[in-house]
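Shown below is the structure under consideration.
The other protein chains are all here in position, but one chain of the complex has been omitted.
Entry: subunit A
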Amino acid sequence: MTVTPLGIPRRLLEFTLDGEPVRAPEGSTILDACRAAGKDIPTLCEGDTLTPKNACRVCVVEVEGSRTLVPACSRRAEPGMEVRTGTERARHSRKVVLELLASSVDLSTTPRAAEWIKEYEAKPDRFGPDAARVDEEPRVDNDLYVRDYGKCILCYKCVDACGDQWQNSFAISVAGRGFDARIAVEHDGPLTESACVYCGNCIEVCPTGALSFKSEFDMRAAGTWNEAAQTRTTTVCAYCGVGCNLTLHVQDNEIVKVSSPHDNPVTHGNLCIKGRFGYQHVQNRD
């Protein structure tokens, strides 16, 4: 959900979406307009609190006059534009992108991935059993969160959240290039030797579960993670006076992870280490 601050009203521009005339506030992306019109376009690297890197390319649409398809998440709507979202060409690219992704990384914890794979009739197996995969052991180097890059689609969201878009810690970056590119801290070392301050804002934005709470990771490994059985309660963090909102995810009377509402105009889903991970004392029953 994007929070639109009530500033000066923006001028509306008019363009065509799948043959229908639509009006959108100046500065909106094609994706904004699609969502307003009730069209469901798959997205992975787009995030409601970040400027999208437009790297995943699952949201591509056809724009009249453009040689290639364009990413709906990033391209601003222009007056008179003719956009088509469901063409053969756009659907084909989305299908292949899903196949390429699902054949190279583990999308089992990516919300909606299975649904899109079905909708687009993507067949990730068609590249054969020898198709190269990002097969990496999860990196468990601290008690708070786990990095499982075998699930990473390189959406750059964590890098942006850790860097100049939110946290300004710059603990992680993309290293290497091509298929060997990976999210890494300097010298590819453990998190504990990096600039990471364990705010967990990267986990908050990760769309695939490549970054996850250690609690969630362990429960998944033990087969006890059950999202359907979890309740979510939003409350105010008690640690300091800022008043950040916390959403406690509770399963079997235990807090299993903490997220933060993205529509909070102050925090936009970001927290610090205390709010994010300092929940043990709450359930300390000794």
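Brief remarks follow.
In the analysis below, a residue touches a chain if its C-beta (ideal position, glycine included) is under 8 Å from a C-beta of that chain, and two chains touch if they have at least 3 such contacts; residues count from 1.
Methods note: contacts and distances are computed from a predicted model.
Only one chain is not pictured, and the protein name UniProt records for it, out of "Diol dehydratase reactivase alpha subunit", "Glutamate synthase domain-containing protein 1", "CRISPR-associated endoribonuclease Cas2" or "NAD(P)H-dependent oxidoreductase subunit E", is "NAD(P)H-dependent oxidoreductase subunit E". Within the complete assembly, A:Gly176 is the residue of A:Pro79, A:Pro111 or A:Gly176 that touches the hidden chain. Across the entire complex, the residue among A:Leu50, A:Val83, A:Ile117 or A:Ile153 in touch with the chain not shown is A:Ile153. Taking the complete complex into account, A:Gly128 is the one of A:Gly38, A:Gly65 or A:Gly128 that touches the chain left out. Where subunit A meets the omitted chain, the residues involved are 53-58, 60, 68-69, 71, 74, 89, 92-93, 95-97, 100-101, 103-104, 126-128, 130-132, 153-154, 163, 168-181, 184-188, 193-195.
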